[in-house]
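Note that one protein chain is taken out, while the other chains of the complex remain in position.
Here is chain A:
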Amino acid sequence: MSTLGSLFVREMRLAIRVGGGAWMGVLFFLCVIVVVPFGIGPDLNLLSRIGPAILWIGALLASLLGLDRLFQADRDDGSLDLLLMGDTPLELVVLTKCLAHWAASGLPLVISAPVFSLFLNMDPLATAALTATLVAGTPALTLIGGIGAALTVSLRRGGLLLAILVLPLTIPVLIFGVSAANAALDYSLPFATPFAILCALTLISAVVGPFAAAAALRFSSD
């Protein structure tokens, strides 16, 4: 098995066996969804109208949760130094780690979103559109978050700072994700255009994210 493949398997194994990170994210997602109706009232019409937005904001917040451990756990036990010194390009290592992190914590959010959309009275078409946008958009959140995780890797309590650094950069993803998902509610809005831009944002962050995160990791170690 190739180096990157075994790294991916290792990350997945760690994510599943250690502390149930994926479930915590889904649980937090559920908490956000449950809290919102208490704030704005139980009006089902209103909820179905703003449902995609609530689910997107919930997914955005939940995807920030585990990010601070993305590189910090490896730094604590010393394996980050091995990854830095190894022959495999650090950019690819970072990309693999981000993909594994997405598969372990982003994918559960995407899978649970259709279930949670029932609480918000969304019809099947809106749910399908929302799930499609989450599949396309959440990798971008993880990849952008990876930059923040690499920048704050050497800080003791970098979790809050990471959220502050990452959230402004994720605004475009949120805008196009929600506007594509809203197309299922209002037929006068286009779906394909914002969805294509959302995919483009994910691809851009797949290029920029690993390079920036790898640079930040190299600088943090010297």
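Assorted remarks:
Just so it is clear, a residue touches a chain if its C-beta (ideal position, glycine included) is under 8 Å from a C-beta of that chain, and two chains touch if they have at least 3 such contacts; residues count from 1.
Note that contacts and distances are computed from a predicted model.
When the listed names "Glutamine ABC transporter permease", "Multisubunit sodium/proton antiporter MrpD subunit", "Heme exporter protein C" or "Protocatechuate 3,4-dioxygenase subunit alpha" are checked against UniProt, the chain not shown comes out as "Heme exporter protein C". Residue A:V208 is the one among A:A103, A:A128 or A:V208 that touches the chain missing from this view.
The chain not shown here is touched by just one of A:W56, A:F176 or A:F195, and that residue is A:F176.
Shown as candidates are A:L7, A:L151 or A:A184; the residue that touches the absent chain is A:L151.
Interface residues of chain A facing the missing partner chain: 147, 151-152, 154-155, 158, 161, 164-165, 167-169, 171-172, 175-176, 179, 189, 194, 197, 201, 204, 208, 212, 215-216, 219-220, 222.
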